[in-house]
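Attaching a single structure in structure tokens format; questions to follow.
Yeah, one chain of the complex is gone here, protein chain that is, but the others are all in their spots.
The block that comes next holds chain A.
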Amino acid sequence: MRTIILKSASSYLLPVLLLFSVFILLRGHYLPGGGFVGGLVAAIAFVLDAFSNGLDKAKKILKFHPGFLMPVGLMIAFLSGISPMLLADLPMMTGIWAENPIPVIGAIGSPLFFDIGVYLVVIGSSLTIIFTISESV
């Protein structure tokens, strides 16, 4: 599927989709969205690139094996889950929030890091699955 239209479109779409995925990740606090959907959008960005420029180039953009994102994301989510136990003497998974919201991002708290963890796990697992399948085809 190496058509010129797809190729030139995907080179513009990759950064836009990645930005959009971060937007969805951050907006998930108050509106529909969040880590899971954001992760899927980011994964789609790389899959589209793999379609148009070939698997090897997409892997080069990523620089590391996508499977590595899974333990990283899980660890971030895990730490945010137990952070109330360690920091504030509250039961696990309780949301702890910083006092002052930060302009663009909004309120910062442990649920945001949980979401970032989910985001990374979704990117890692979906890209691992898709790359493995397309390698063996």
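The rule is simple: contacts are C-beta pairs under 8 Å (C-beta built on N, C-alpha and C of every residue); 3 or more make two chains touch, one makes a residue touch a chain; residues count from 1.
Definition applied: contacts and distances are computed from a predicted model.
Asks: Absent chain per UniProt: "(2Fe-2S)-binding protein", "diguanylate cyclase", "Branched-chain amino acid ABC transporter permease" or "Multisubunit sodium/proton antiporter, MrpD subunit"?
Replies: According to UniProt, the chain not displayed is called "Multisubunit sodium/proton antiporter, MrpD subunit".
Asks: Which residue from A:Ala9, A:Ile61, A:Met85 or A:Ala98 sits in contact with the chain not drawn here?
Replies: Answer from the full complex: A:Met85 touches the omitted chain.
Asks: So one chain is hidden, and I want to know which residue out of A:Leu6, A:Val22, A:Leu48 or A:Met70 touches that hidden chain in the complete assembly.
Replies: A:Met70
Asks: For the chain that got dropped from the picture, name the residues of chain A it touches.
Replies: Touch with the absent chain occurs at residues 67, 70-71, 74-75, 78, 82, 84-85, 89-95.
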